[in-house]
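Have a look at this one before I ask anything.
With one protein chain held back, the other chains of the complex are shown just where they sit.
Lettered A, B and C in written order, each chain numbered from 1.
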Amino acid sequence: MKYIVKIQDRKYTFDYSENDKKISNQNNEPLDYDWVELGNGCFSLILNGNSYICHVSEQNGGYQIMVDGEVVSATIEDEQSLTLNKFVKAHAKEPSEQVIKAPIPGLVTRIFVQAGDKLKKDASLLALEAMKMENLIKAPCECTVEKIFVKSGQTVQQNQPLIQLKKSG
Amino acid sequence: MKYIVKIQDRKYTFDYSENDKKISNQNNEPLDYDWVELGNGCFSLILNGNSYICHVSEQNGGYQIMVDGEVVSATIEDEQSLTLNKFVKAHAKEPSEQVIKAPIPGLVTRIFVQAGDKLKKDASLLALEAMKMENLIKAPCECTVEKIFVKSGQTVQQNQPLIQLKKSG
Amino acid sequence: MFKKILIANRGEIALRIIRSCKDLGIKTIAVYSDIDRSSPHVQFADEAYPLGGTTSAETYLDGNKIIRIAKDHGAEAVHPGYGFLAENAAFARDAQNAGLVFIGPSPESIELMGSKTAARSLMEKHGVPTIPGSKKALQSEEEALAEAQRIGYPVLLKASAGGGGKGMRLVENPGELPSALQSASREAQSAFGDSSIYIEKYLEQPRHIEFQILADSHGNVVYLGERECSIQRRHQKIIEEAPSVVLDSELRKKMGRAAIQAAKACNYLNAGTIEFMLDKHRNFYFLEMNTRLQVEHPVTELVTGLDLVQEQIRIACGEAISLSSVGERFWGHAVECRIYAEDVENNFTPSPGKITYLKPADGPGIREDSGVMQGNEISLYYDPMISKLIAWGKDREQAVRRMIRALKEYQLSGIKTNIPFLIRILQHPAFISGELSTTFIDEHRSELFKQPVTSPEAIGLMALLKHINRQRRISYRSDKNHKTPTSQWKMLGRMKHSR
Partner (left out) sequence: MFKKILIANRGEIALRIIRSCKDLGIKTIAVYSDIDRSSPHVQFADEAYPLGGTTSAETYLDGNKIIRIAKDHGAEAVHPGYGFLAENAAFARDAQNAGLVFIGPSPESIELMGSKTAARSLMEKHGVPTIPGSKKALQSEEEALAEAQRIGYPVLLKASAGGGGKGMRLVENPGELPSALQSASREAQSAFGDSSIYIEKYLEQPRHIEFQILADSHGNVVYLGERECSIQRRHQKIIEEAPSVVLDSELRKKMGRAAIQAAKACNYLNAGTIEFMLDKHRNFYFLEMNTRLQVEHPVTELVTGLDLVQEQIRIACGEAISLSSVGERFWGHAVECRIYAEDVENNFTPSPGKITYLKPADGPGIREDSGVMQGNEISLYYDPMISKLIAWGKDREQAVRRMIRALKEYQLSGIKTNIPFLIRILQHPAFISGELSTTFIDEHRSELFKQPVTSPEAIGLMALLKHINRQRRISYRSDKNHKTPTSQWKMLGRMKHSR
């Protein structure tokens, strides 16, 4: 079965054989690998003699890999799901609405906008205080404010919707 | 329910109430305790304000407790099992035969005795080599050799019977 | 010497103080909030008592609760650590009135240096140079605008009661000033209960150089050399080192003498730190005095061989310090990295969560002062610092290389940390050549937020292998480097039996 691993913006294709557990890369080169779980999600990979110790955890349907002090996110699709997804994407239009969610739990200390405001990119939307630091949440693009879901003084959870924006143009 | 905890040669009685989880000691004093598992068999106990970090593991039906760099073994019996055991013990005689088992896995390099030998306490029985060190296994008391289960040059597992002895007198 | 001390703090600093007490044979009392029940400082203290509640205000900031526990359980002294009540004069006074020794300066010294504007005036009176700016809290937006005009943009707004970057704003032009003033003022109110803000000249490419001092009750004041803490993000230090590459013996003596003057000006007792800014013309200015132990004190410990917490305790006991010229010669070089639970790519916002896997680094030259265990939670209620990693080397190059090695070995999962970012700073040519300033991160932004270097094929394979084997534990070795696959299975069988 072919698998497509996406790391940041790049894609890597692997071919995995269930029978003999052999894996080849996108150039059809068989990979000489040795994979051992050391425990608690910590793994050892020896690939062509190169040794890596890594920690892999599942995250939002993808994987987060920590190796050599670096943290990288990866998502995986197999051939079938990829074909399906392409079909779906081709028939959907890009959403022009975006809901800004709380990146961290905290306290809304101030709201700078109201529904209907037309904003430039990086305009301040609201201030969120967490761990005694004030964090300004800014507009990701030129947009119009559609709805505001929170009030000043309100405590919010991570990923709680704060403001709904509509992309300009 | 009353529990008797045996540590080395001393016994401590506790009374535990399933309902409210209260525990009192042998002087009927209620114990002010706070017990939290930190993970992996590691626990925190705060007893009368004194804080302990310990690791408790099950071992041969009892428990091994590691605290403050020390390792202590404990066994636990409840009232019922204790009464039963006393009855059994009272009707059994002390065994005069003892099987010496391998304390560690290793290689039997030499056997110093043969069946029928009368031995003094601490007489060498056999030599067991493990991790490149030779370990002498000695007679625990004055005794006679009854059976020898192993040969020189043989590899043995931990707790494998080596020699059967009969206590003298 | 004291028999029992209560530690009025949490996290790494509480544990670090407990360790010094154990080394002195002093019993320790820990206090804890509800969510800190599983934290190491609770486990490693001799005694531990709950404060009840979760927020700072209900727990580590509630001086009355803490003093009551200290009295009830026979503590003779209280060590406040840093943060929380460490620079709270009222707490120091209450502790003393309750018959406890406060391990720190007098309430009067705390008060004097606690107001940044009063401290500046005092320093000017004693001939310690200060940064041009308003001497007192701003009363209005108009006053702020006028003052900024006088000293010239860019200017810095700072909280009078502040520290640690809270309530601080850089203002480049008059248009930005009003909103910056309001936001700084709000943050100051929330962090310190005091919204007062003052203004000062913003120095270009300045270095943050601070001097550690010790003062005993017999009138001795010594300095233990400097720490350079120029690497900061959001006005908070993340990498500190001792000594500083930029100081020579002459400048060190000059600044050290100024630090002693500053300490004497406020009748200082115990350990304290005089923070200076050093501009590119090697002019130095008094910034503030921290009347407590600093987060970054371990780098001074490694290059002087002292245990500063033990020195604090000895001074608080009335002992005289017996140190001579330790501030001039150092044993090698030390670097500290603060490991934070934060999302670097997202403007360093805190990243709370549970630590699901933790295996810290060790080996030659590495010290770790950690306050967490695997399974602990980094919550929103307190500072998101996880641990401090400190590396010593016979020179700066070795210390930095050891730190990079340790950061790469450090394994922590479950939350985002700044470890990759710290590695990129330490590997940056400007850092290696010692060209530091408090604007280092902004200046080198493009290189510091670069992508990882590990082979993407290897990373991709790791994700794939985890994906394929999600349900079962596997161990697979392809046969190229090994005799036959069979021997591998044999080996596994053998291992199982020997368990």
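The criterion applied here is as follows: a contact is a pair of C-beta atoms (placed from the backbone, for glycine too) under 8 Å apart; a residue touches a chain by one contact, two chains touch by 3 or more.
Keep in mind the model is a prediction, meaning the values are calculated, not measured.
Shown chains touched by the missing chain in the whole complex: A, B, C.
Only one residue in the set C:Asp62, C:Asp94, C:Glu200 or C:Glu301 touches the chain that does not appear here, and it is C:Glu301. When the whole complex is considered, the residue among C:Gly175, C:Gly219 or C:Gly363 that touches the unshown chain is C:Gly363. Within the complete assembly, B:Ala74 is the residue of B:Ala74, B:Ala123 or B:Val150 that touches the hidden chain.
Chain C residues in contact with the hidden partner, per the touch definition given at the top, are 15-16, 19-20, 22-25, 34-35, 44, 49-50, 52, 54, 298, 301, 305-307, 331-332, 352-354, 359-360, 362-370, 373-374, 377, 379-380, 394, 398, 401-402, 405, 409, 481-483, 487-488, 491, 494-495, 498-499. Touching residues on chain B toward the chain that is not drawn are 3, 5, 7-8, 10, 12, 14, 16, 21-23, 25, 30-37, 40-43, 45, 47, 49-50, 52-58, 62-72, 74, 76, 103-106, 109-110, 127, 129-135. Counting over the whole complex, chain A has residues 34, 36, 38-40, 44, 46, 49-53, 105 touching the chain that is not drawn.
Here is the rule we go by: only the chains that are shown with their structure count from here on.
With chains as nodes and touching pairs as edges, the resulting graph is an open line.
Note: centroid distance chain B to chain C, computed from Cα atoms, is 48 Å. The centroid of the Cα atoms in chain A and the matching centroid in chain B are 54 Å apart. Centres computed as Cα averages put chain A at a distance of 31 Å from chain C. Residues of chain C in contact with at least two other chains: 374.
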